[in-house]
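One structure follows; several queries about it will come next.
Shown here: the complex without one of its protein chains, the others still in place.
The letters A, B and C name the chains in turn, as written, and every chain counts its residues from 1.
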């Protein structure tokens, strides 16, 4: 094995960290955690600002083919995720950059690639995902929204839900039932639409901590152009699967944990309890060390995913492991950190908060990675069925 | 609520503890834990000795109707289990006293009750259970052993497995397929048999720590008399369910934990590490205290089960909770205790062992209560289906 | 031995349930989270009329004189429904007056509390966040007939709306248990500045700054320098009652989760048919059972006047963790919908974190348990 980055990668890493370190200084005060980019105007503006800074450097098209404006490598993309995670920065549109772009590259028409890839690479257009429906969460088979073809257009009706950032997004990508009589897996169409289109209504679903991340999106007779179909008409299921195949390394989440650990260690060194630094409490040392071991373990596995992606292997099962493990580690850290803060564990971002309120923030925000992008329960099913070859329940 | 024992119960408790304290002094050195009664001649002799002592006092017929020699109350039975657990004593045949006797009382013919109840109460006869088969573990539907009726006899053939103590037991009780064409749940017969019968072969299955607890029992053309049927012919399934209904409070396991905690606390007080008693290590204090909370929690719940049994309510779901929780607590204690002993955690009962080797013993023996009497997984199914009313998988 | 709620207790519980379902629906709970006061004065009045605020006040002082166990069962229902405001604080702190107050203090305050005209809070913790005696540093200096208080208290429940406040202060140099004195003061006294701290449960815990607050000597509660045992008593009773509240919340989340699992269909079946989820709900059930009798053993002993500080600490340490764990599971079993503040489960999840440090954290109580199981 070889864990070493090439000299070029080391240099790139340094460059990326430097840019991110600078950007971090411009973070608005209200930006308290990884979902703050969606929570308010300031957060979204900062997201767009960072995105522009990255775009300038070609960092939103890392690993793409040159002909579509690609720069760098898949590994560079991982390095950017790492640095963004470490500094808790937005700026890379998870829907546009991480999900749609590779899907378009794999399954989009030349026309649609030429139209949208540059807009994604330049951070001109931000996307949202129109996916789950009230009765189709984990299971897309329950989908009821419809797209009825009329010449060059589809008339789309229905309700989508859990649409992260849909209240700020410029465009959306979604799947709709396009053939009421079609067989399962051959009755959906994958279409892009402008979120400003007539008939699109976005309504916020407040997150448990009061922040605005999720939305419901109502589609009433929305005209969507057939030229924005990705893949084939009625073959949206296949496109969904292509998209699901572009699992991320979750390096940003992992490096968020790395940073959280560093900050917590500093806090323990600086905070005295009963006249001694908290860091000298054997129980605290043991717990934080245990946590550090887990972080390092998942960090190395995330690098294995990156390594696989870099050689165009998918590593889907390892990626699922990273997703499950890192998100549950975040949950555990929220618990440990709030516990160790004693009564201060409950304090929200404010002048009284320790660690800028991050412990309380994680205590609630941890569910975002746990239940989104295929809940961890679903991930465990996937590992069991496709990774281990265990029989699927009937 | 009222947690107080009556004055009579307090006196009975004192009496039982006293008898058990005396018996404990006679424990052979080779008796290292709760399954030692089956492991060797010495253990089994001690089991029979204790049983005789209990029988003398009428303590093997606690809570039975007076007409069958019953003495005392169901609560007294619980108190005996408590004291036996605390002093880690055998003497109450789990199969005869705890399972078969109440089953006979509920479903046996007058004749069979008159024959066997006195032998159980006097500790003359010890039973084993002939239940699981190689392809019928949790699921009795896979049972293939047969009992073919010939006049007043059944000719029984087949193989049983996981038969605790069958190598010492005098009699067995089992279920066999008695009607090859009968409908499911109406094709089994529940019969008692003498383990010395011709055609009965017992072969040990060594437990992971090398001790002899379990057996396989081969039945080759064994004649079993029809007068030893419990319930109706072909209606053994109903009897099995009656028997399964006599869940125990598991008070013995719970009080085994109570004792383990006491011994461990003493050990920590007396053992110095880095010049200080282990009991002053904040991490040790925290872990043992956590464990103590859990023990007290399950102890109170076990008393709730006893309380229900005492008023002829079954409390099956609470009993399932106690079984699952206490057995997994024992597993956890095996882990914590061996960990805290450092390199001594791995040492078996010997002159080098700390705490008489109990930590290493529990580290392995914990699986006995976890996988027997319906594995904890099955218990969780039962709670979900019958307790919470969740739909059974198809 | 009879480990059932008595018939009378069942009636008590049902009446609390019915009242709260009607008077304090979740819409009101949400509204009060962002309300300046954080409680509903009209509702408080009604509770006073029903006797809820005088459960533990002797009949001589216009209270109901119920047993501690009855109170715990009542608070179980309060926790099941959620009731915003310093209700439990007021009830718990009242014990200090009942057990340690002078006749004058009792006559003055107990009827008011019982009738719903007095909110009583406790100014205990400080910015060091410690639960033991060494955490008490706020100074009360004897000057003439007064004591003069200077310092800052943290996490004081509803201080901004309280009428009276028990202040835990140091009247002697040192950091031990001796030299701590309780003062029963007017919460609006001159020199007191109160600010609401934003907390996870939005439960209006306050920072209270004392600047030269003069307190007449007659307002000492109990004896000078000997306040710690009274505070310990409050911590013990508060631990049990807070655990009763949490246990109610546990049940609510359990019931909601099982109901949702029966109703929500995915992959052509209710999600409650999935074994992985079933087993988690079975674990919730097991946790409920183990919590319940641990709690009521402690409560029953408190009623009977039997020593129970070990059981109280065990209860608090165990249920603290159970509540956090089960509510987190509840969120996850609900999936996306369980993460929305529009849903009820997160209301309990956030309160589980808040409950966890009220009257002492898990680690604090585990240390008390360690001492009482003989760890030297």
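Operating definition for what follows: a residue touches a chain if its C-beta (ideal position, glycine included) is under 8 Å from a C-beta of that chain, and two chains touch if they have at least 3 such contacts.
Because the structure is predicted, anything quoted here is derived from the model rather than measured.
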### Query
The complex has one chain that is not drawn here; which of the drawn chains does it touch?
A, B, C
### Query
Of B:64, B:214 or B:264, which sits in contact with the chain we cannot see?
B:214
### Query
Which of these touches the unseen chain: B:6, B:30, B:138 or B:201?
B:138
### Query
If you put the missing chain back, which residues of subunit A would it touch?
1-6, 9, 75, 261-262, 265-266, 268-269, 277, 279-280, 282, 284-286, 288-290, 292-294, 296-298, 300-301, 303-304, 306-307, 310, 317-318, 321-322, 324-325, 377, 379-381, 383-385, 387-393
### Missing-chain contacts mapped onto subunit C
274-276, 278-279
#### Entry: Residue numbers in subunit B that touch the chain omitted from display
132, 135, 137-139, 141-142, 161-162, 205-210, 214, 273-274, 283, 331, 335, 338-339, 341-350, 352, 360, 363-364, 367-368, 370-372, 375-377, 380, 393
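Everything below uses one rule, namely that only the chains that are shown with their structure count from here on.
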### Task
Report the inter-chain centroid distance for subunit B and subunit C in whole angstrom, where each centroid is the mean of the CA atoms.
42
### Message
What's the distance between the Cα centroids of subunit A and subunit B, rounded to whole Å?
### Response
51
### Query
Can you list the subunit C residues in contact with two or more other chains?
363
#### Entry: Junction residues of subunit A, two or more chains touched
283, 393
